[in-house]
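Here is the structure we will look at.
One protein chain omitted, others in place.
By letter and in written order, the chains are A and B; residue numbering begins at 1 in each of them.
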Amino acid sequence: MIWAGYLTVGMIFVYCWNLVSETTIWMFVWDAHNQAVDLGERMVPPKWDYMSKLWWPIWDTLNIATLGTVLALIMAVPVAFFAARNTTPSTVILRPIALFIIVASRSINSLIWALMLVTILGPGVFAGIIAIGLRSIGFCAKLLYEAIEEIDEQQVEAIRATGASGPQILVYGVVPQILPAFAGISVFRWDINIRESTVLGLVGAGGIGLQLNASITNLAWTQVSLILLVIIATVVLSEWVSAKVRHAII
Amino acid sequence: MLRLQNLKKQYKTGDLALKGVDLEVPDGQIMALIGPSGAGKSTLIRCINRLVEPTGGKVFLNELELSNLGAGALRRARRRMGMIFQEYALVERLSVMENVLSGRLGYVGFWRSYLRKYPQSDVDEAFRLLGRVGLDHMVDKRADELSGGQRQRVGICRALAQDPELLLVDEPTASLDPKTSRQIMRLICELCKERKLSAIINIHDVMLAQMFAERIVGLKLGEIVYDGPPDGLTSDVLTEIYGEEDWEATIRKVDEDENGESEGEADGHLAPILDRDRMAGAT
Partner (left out) sequence: MTGIAYTPGRRWKKPPLITSPLLRWSLGLGIAVYLALALGTTEIDWGRVAEGIPRGLRFITGFFPPDFVTRWDEIFQGISESLWMTVISTVVGIALSIPIGLGAARNLAPRPVYYFCRAVLAVSRSFQEIIIAIFCVKLFGFGPFAGFVTLSFATIGFYGKLLAEDIEDMDPVQAEAVRATGAGWFQWLNYAVQPQVLPRMIGLGLYRLDINFRESAVVGIVGAGGIGATLNTAFDRYEFESAAAILLIIIAIVMAVEYTSSFVRKWVQ
């Protein structure tokens, strides 16, 4: 049984490999190490004084990630309550719609969202914020609705027994139980969004990706290496912040 | 007065939990509901305030029929029935005070409750209740920082904050040690007496039921098999309810416990509470 599994995976792999190698120009591939050395030489040393032009894009990148996360959270909360089996007002209509929103938002990469929004809203930070927001709804709503489904029903029952109304049951019985999960999810997604927003500029949706794209098209490799260093620094910093905050919450 | 008429509950799985129960609980009576696990005790209590929807029969609270109320009227009716739970069912991440005030949710509007702006009279009552059960120094502690007995006291305060006519008590002592169980049961009964409440206490500990209740109802497989005074619980009756077992030991132990009850209660921080209990009993 296990061997049959391995065999199938192996066969699929070989088949796919053949298809890929047909469309590959192997000459380029064999030449890749020379290219790499060449590129490496052209990238050092990073052009440090270019930094002065990067502060503004970094600020934009940060804003795209943060405002996008805030936007996503605002929209994800109702979606999560509609999607959770124990809080949805209607299992027949609203729950499937909420689940579809979650899947659609999660299946489509933020870069594709950005691509769409740039054609619709025009290039700029605004499209980036919306793209990050739309991409993150699914992620946040999914984790949140799983948290809602895991709450202790007895606490909710006790609040219901006092004669509380529907909204009061949510605020007293459900919300306190999912608040820690909510905070954790926000910080976690913010961290991911910092990473995602560094590339949105490639399709024109603002942030440091714009400079990266421009530098690559102009073959300004010393600028590219500086931008890459900046991206690493930002990502490491945001990871550190999010780990700190999550630690403080839990 | 609470009156159940031919109350039935069949779960979706097909299990018949209540097979037509008729029961009357006059005002001010403390009634214990005993029976083996799965007898339908919990279902019976929950059918009264419709946390579980009964599938047949009627429930009357002072001539108000509860079983066919709409959502709004049901909420108003629920305010009149305080409920105390087995695992305390406090909202663990809220403070003691917020838990007690949540008993007022049926009376205040959404925004008031959301902003925690309860009327001062509600806050006064909450402080008074917490003082009565000896927890007024823990008002702003979070519920999950309390011990089991303390949590159950908060649960009692929440139920009483509703200013109910009837207490529905579901296994109040199941997660407590024997001594705390006694204290909690005594507290519930005293408070019922003070406020002239009737109570249905669903309990599996026969000894405790005999000690504290005025009337005992035995439930077996969704049917009432005993209804009478505590001392009517003979070995035969217990066999009828729970099945064959040597019951003499249980019955005898009740007597002994009654004698040895006030011993060894001097330890730690619980002592003042007990003194208050005694004081309250004396007045």
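Quick notes on this one:
By definition in this document, a contact is a pair of C-beta atoms (placed from the backbone, for glycine too) under 8 Å apart; a residue touches a chain by one contact, two chains touch by 3 or more.
Please read all numbers here as calculations on a predicted model, not as lab measurements.
The chain we do not see here touches A, B in the full complex. From the set B:Met1, B:Leu69 or B:Val139, the residue in touch with the chain omitted from the display is B:Val139, counting the whole complex.
From the options A:Leu39, A:Ile97 or A:Ala243, the residue with contact to the unseen chain in the full assembly is A:Leu39. Residue positions on chain B in contact with the hidden chain: 95, 97-98, 116, 118, 120, 123-124, 126-128, 131-132, 136, 139-140, 194, 276, 279-280, 283, in rising order. Residues of chain A in contact with the chain left out of this view: 9, 12-13, 16-17, 19-21, 23-25, 28-29, 32, 35-36, 39, 59-60, 62-63, 66-67, 103-104, 106-109, 111-112, 115-116, 119-122, 124-126, 129, 195-196, 198-199, 202-203, 212, 216, 228, 231-232, 235-236.
Methods note: only the chains that are shown with their structure count from here on.
Centre-to-centre spacing of chain A and chain B amounts to 49 Å, using the average Cα coordinate of each chain.
For chain A in complex with chain B, the residues that touch the partner chain are 152, 154-155, 157-165, 167-168, 171-173, 176-177, 179-180. The residues of chain B lying in touch with chain A in their complex are 49, 51, 75-79, 81-83, 85, 87, 89-94, 98, 102-107, 110, 113-114, 155, 158, 162, 168.
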